[in-house]
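One protein chain omitted, others in place.
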Amino acid sequence: MICTALTVAAAEVDLNQYFAGLNIIVALTIAVFKASCVVLFFMHAKYSPGRTQLVIVASVFWLAIMLFMTMSDYLTRRWI
Amino acid sequence: MHRTGELFGQYKTLEQQRETASLGMWIFLSTEVLFFGGLFMTYTLNRSTYPDVFSEASKTIRLSLGAINTVVLIASSLTMALSVWASQAGKKKLLPVFLIATLILGCVFLGIKGVEYHDKYVEHHIPGWNFSFEPSSDVATNAHTQLFFSLYFGMTGLHALHMIVGAGLLIWLIKESLRGRFTPEYNTPVENIGLYWHFVDIVWIFLFPLLYLIDRH
Amino acid sequence: MVYITAICAFFAVAITAAIIYFFFKYRRKDPSDVGVPIHGDMRLETAWIAVPLLLAMTMFGWGAVVYVDYRRVPMDTLDIYVIGKQWMWKVQQPTGLREINELHVPAGRNVKLVLASEDVIHDFSVPAFRVKMDVVPGHYNTMWFRPTKVGRYHFFCQQYCGTNHALMGGWVTVMEPTEYAAWLSGSSDATANPVVAGEKLFVEKACTTCHLSDGSGRAPSLNGVYGGQVLLADGSKVTADDAYIRESILSPQAKIVAGYQPLMPSFQGQLTEEQIIDLTSYVKSLQSQPVPAKGAGIAPATGKK
Partner (left out) sequence: MPREHYLNATYGIRSWLLTTDHKRIALLYLISVTFFFFVGGTFATMIRIHLLTPKGLLVTPETYNKLFTMHGVAMIFFFLIPSIPAVLGNFLLPIMIGAKDLAFPKINLLSWYIYLLGGSFVLYSFSTGGLDTGWTFYTPLSSVYSNSAVTPAVLGVFINGFSSILTGLNFIVTVHTMRAPGMTWFRLPLFVWSQYATSIIFILGTPVIAITLLLAGLERMFHLGFFNPQLGGDPILFQHLFWFYSHPAVYIMILPAMGVISEIIPTFARKPIFGYSFIAGSSIAIAVIGFFVWAHHMFLTGESTYAALTFSLLSYLVAIPSAVKVFNWTSTLYKGSISYDTPMLYALGFIGLFLIGGLTGLFLACLGLDIHLHDTYFVIAHFHYIMVGGAVMGYVGGLHYWWPKITGKLYPEFLARIAAIILFLGFNLTFFPQFILGYLGMPRRYASYPPEFQVLNVMSTAGASILALGYLLPMIYLTWSMRYGEVAGPNPWPGTGLEWQTPSPPPTENFDVTPEVTWEPYDYDNRPDLGLETKGAPSLAHGDD
C-alpha cells in the first residue's frame, strides 16, 4: 500500500508529455488500482456475499453514468 | 424492541443482525459515492473547460503535504484493517492499540490538512474571502482559479468533515473496546466503522491525483 | 403530431373501454365469488412489449428528424441578435436598428436568432412558429425559423426568470420583404450601426494596440477571421463563429491562436452583451478585408513564426 503511494509520487515527477493526457491516465489508473485494493482486501469485498458486491458495482456504475452521460453532452456540442 | 445481550428484538439471530448491519453500511457507502459524485462531476466539467487555469492553480498547493497525507491515510487504513482482524480474532488487548494508532494517524492527516488550509489563507486563496491569485490579474482567470479553489475546499472540506466524523466514531470504539465489549461473535461496529474509514480513504485516493497531481510538471 | 395523437388516443380509448367493459361485465354477483385464476400469458406479454416499442421508435424517429432540422441552422439566414434581460427583450436587426419587446422579420426568409442573456436563464418562444430556445447566460444559443404568413404573433419568455417573468413578452411582426426593407431603412440611423459602434469600441478598449490589421502586432490580425478556421496552439482547429469571438473576448486564455502568446486580458465584466455584439459585428465586417500573409488569425497560414 505504501509503495503504491510512492509510485504516485514517481509518476508525478515525470514529465508525461509524450502525448496529451497521459499524465491523467497514469494518475487515475494508479488511483483506481489503489482504490480497488482497498475495497477488495481492506474492506473484504472479495470475500463478501454477492449482494454486497452488487451494491459496489451499482454505485460505481451509477457514478459512471452520471459522469459519462453529462460529459457526453458537453463534448459533442460542437459536432452538430 | 427488546434487546437480549447484543441481539436486538427485530432479529432472530446474531448472524442475521450482523449481515443486516453490514449490508446497511454498504448501501450507505453507495449513497456516499454519489454524494461525492456530484462534486467529482462539477470538478470534471470545470477541469475540462479550463485545463490550463486548473493546472496553474494546482501548482500552488504543496505537493509534499498531499503526498505525506496520502501515505498517512493509507497507513491508517492498514491499522484499521488490523483492528477489524484483531476484533474478529478475539485479540482484546491488541484491538484498542490498533484503533488508537488509526485515530492518531487520522489526526495527523487532519493536522497536515490544517497546515495546508493555513497556507491557503496566507496566500489569499480562500474563495469568496479576499481572494486573489498573483500570476495573472486577469478577471476571467481569477474567476476560474477561484473556481478551482472552491472545488478544492469543497472536496477536501467535505472529506475532512467525514474524517472528523470518523474520528468521533473511533473514539467511541476505543472506549467500548477498552471495556472489552467486542468479541469474535459480536464485532459489527468495528467492522462497519472500518468500512466507513476505508471509504474515506478511497475518496482521498482519488482527490489526491485530481487536485494535486494532474498536469503538474 | 397527428400521428402520435392518434396512437395515444387509440390506446387511451381502447384501454379505458376495456376497463369499463370488464368493470361491468365481471361485476361480482355473489359476495363469496372469486375470479378465474389466470396467471399470465407469455405471448401477450411479448406482444405488448414489442408493439409499443416499435410504435415508440417511429415516434422517436419522426421527432428526431424535426429536431435535428431545427438545430441545424441553414446557411443563408438573416441574423438577428436577441438579448434577454430581467425583464425585457432587446433585439438588434442586422443594420443595427434596435427594438425592445418587438421583433420585425420578413416573410419567406430563414431568420436566425442569436440569443444571449445578461443575467439569468430566459427562453425565447414563439408559439405560432412552434419554436423556442433557452437563452442561457455565458454562451450563445441559436434558433431559426422561416415565417410564411404576414401578421403579428406573440412571443413569450418561457423559462421562469424572476418577478416579472410573465410580462417579458412581446410581438413578432412578419412583414412582406419589401415592407421590411423599407421599415429597416426608414428608421435606421448611422449611430446605431453596430459595425461603427464596434469599431469605436475596438479603439476605445485598446484592441488596436495588438490586433494590427497587417499582422505585425502581438496578436493576430482579425481580417478574414470571421467564419474561417482558426488554428490553435494545441493543434486543433475551431470555426470562428459568434460564440468563438465572444469567448475570445471574455476568456482569451481558453483558446490561444497558434504562434501567439497568451497576453490578452479578459474583458469579462467590462462589456455588456450588446457591446460584445457590436464588437462581433465589427469583426464580421472585417471578413472581406485582405488577409495579411503574416500574422493572420485563420488556419491556412500555418502560423509558427
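Should a chain be cited, it is by its letter among A, B and C, assigned in written order, with residues numbered from 1 in that chain.
Assume a residue touches a chain if its C-beta (ideal position, glycine included) is under 8 Å from a C-beta of that chain, and two chains touch if they have at least 3 such contacts.
None of the values given here were measured: they were computed from a predicted structure.
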Chain not shown, its touching partners among those shown: A, B, C
Touching the absent chain when the full complex is considered, from B:Glu6, B:Glu19 or B:Asp52: B:Glu19
Touch residues of chain C, complete complex, unshown partner: 1, 4-5, 8, 11-12, 15-16, 18-19, 22-23, 26-30, 32-41, 44-45, 48-49, 52-53, 56-57, 59-60, 62-68, 70-72, 86, 119-121, 123, 125, 127-128, 130-134, 136-139, 141, 154, 156-167, 251, 268-269
Residues from chain A at the interface with the omitted partner, ascending: 51, 58-59, 62, 65-66, 69-70, 72-77, 79-80
Contacts of chain B with the absent chain, listed as residue ranges: 1, 9-11, 16, 19-20, 23-24, 27-28, 30-32, 34-39, 41-42, 45-46, 49-50, 127-129, 140, 143-144, 146-147, 150-151, 154
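Everything below uses one rule, namely that only the chains that are shown with their structure count from here on.
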Euclidean distance of C-alpha centroids - chain B vs chain C, Å: 44
Inter-centroid spacing, chain C versus chain A (mean Cα positions, whole Å): 37
Multi-chain contact sites of chain C, meaning residues that touch two or more partners: none
Multi-partner residues of chain A (at least 2 other chains): none
Touching residues (chain side chain C, partner chain B) in the complex: 250-254, 265-270
Touching residues (chain side chain B, partner chain C) in the complex: 49-50, 52-53, 138-141, 143-144
In the complex with chain A, residue positions of chain B that touch it: 19, 22-23, 26-27, 29-31, 33-34, 37-38, 40-41, 44-45, 48-49, 63, 67, 70-71, 74-75, 77-78, 80-81, 194-195, 198-199, 201-202, 205-206, 208-210, 212-217
